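Input: a single structure, listed below in structure tokens.
A single protein chain has been omitted from the complex, and every remaining protein chain is retained in its original position.
Chain naming follows the written order as A and B, and within any one chain the residues start at number 1.
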């Protein structure tokens, strides 16, 4: 389509479709069966030229319109983005990340497999996010402990943690595996595995396994009731990981 | 214009203008006198193919640049959007919705007439929003009571309610007609009509009619001083609705 500008040096897999008004730079490798939405920019030049490398985009990606993906990242298969997202350079991303509208992953992040982010999620530079993590709308992962400064104390989020709407993850926080940061909470320091964090002071309010929806008798941790939302081939992986986290949480609680 | 891609199957009214780089799908009906901004996508395919239907866009709409409107919604006349907005499928929207930049209406929402949303407002799936409602910047309407889960407990907002900056509307909240959710507040449960909700615990702080700006002697509820911001032909409707809500609020207060 004339409206698109696809650099002939780009390596494009089979069965890849491009929307209207797409720009693809030469420094890009796109896997098979990807769909690139309208007015997207794929392989945007890095703001840090010394870190420029190809953008590798795994097979089966769905990139919705007005997305910007920088060069120099390595993204696993089955990425799915909403509209108006940004993924900056040097980010290493696992399988089947799903990103909501207006989400922003800054440079040099490490993101695991099957991570889900809703809208307006902001992942600051150098953050580490485990597998099966949920970041709901307006979550912010900071990294500067005395802003503005040259210090950097990025956030680490363990596997299967859930971060709810409008939560703030303070610089240097380590969110334990399977923990639950409530909406509007501010998390800082070392959060043990499998706990609930609430409020602007980030109080640890108890174990995640106490959380329950009364009408439906649905309980946390979520793998008990939500594993079926993932592909069948990873159900065993979810079960093993959830058991591992429950044991870890029980051990941590006993040591208190 | 060559830069635009307008499907010839789209039904376009009279006196409709298209910006630079616009994509219009075939499944779209655009009323008379609409203006479609640059780099917009009108009639984006639904993520849920079984719910795909035409996008009906009422007469007199102004869609600003980089907007994305899905197929399968029905939007009344005189829509006005900021830049970079998203409206998902199966949303039923009344007359003269105004949406700020970066706002996002998810699928299957019901939005009344003359609703105003400022920037970064996020209306989660299945929400119901009444007539003359205000959602200020960064308001989030949630729907999952035990995230992530298969449960859905969407938000309902009554007519003429005001939701201020950065307020969180928790899953299942019913905001009473004419109530006022203060900035940064977290609202949950059943909010009576005509009250003020404040703080992270969503405390009910008193009746809206106590709110007043001392210098200007301007009082709430806002129809007392702000009706002139709407078209003359709906002034009677505003007056009647405001009186109805005041009576409802007085009755609710007496029953306490």
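Here are a few things to note about the model shown:
Going forward, contacts are C-beta pairs under 8 Å (C-beta built on N, C-alpha and C of every residue); 3 or more make two chains touch, one makes a residue touch a chain.
What you see is a predicted model; the values in this text were computed from it and never measured.
Per the touch definition above, the residue from A:17, A:53 or A:149 contacting the chain not shown is A:149. Remark: the omitted chain is touched by one listed residue; of B:59, B:92 or B:211 this is B:211.
Only one of the listed residues, A:71, A:89, A:104 or A:159, touches the absent chain: A:104. Contact with the omitted chain, checked across B:137, B:156 or B:179, is made by B:137.
In the full complex, the hidden chain is touched by subunit B at residues 1-3, 19-21, 38-39, 64-66, 82-84, 101-102, 116, 119-120, 134, 136-138, 162, 164-166, 183-184, 199-200, 211-213, 216, 218, 220, 222, 225-226, 229.
Seen from subunit A, the chain kept out of the figure touches residues 2-3, 5, 21, 23, 39, 41, 44, 66, 68, 84, 86, 102, 104, 120, 122, 138, 140, 142, 145-151, 166, 168, 170, 186, 200.
Simple rule for what comes next: only the chains that are shown with their structure count from here on.
Rotating subunit A by 120 degrees superposes its CA atoms on those of subunit B, with the angle stated to the nearest 5.
Subunit A and subunit B have CA centres that are 28 Å apart.
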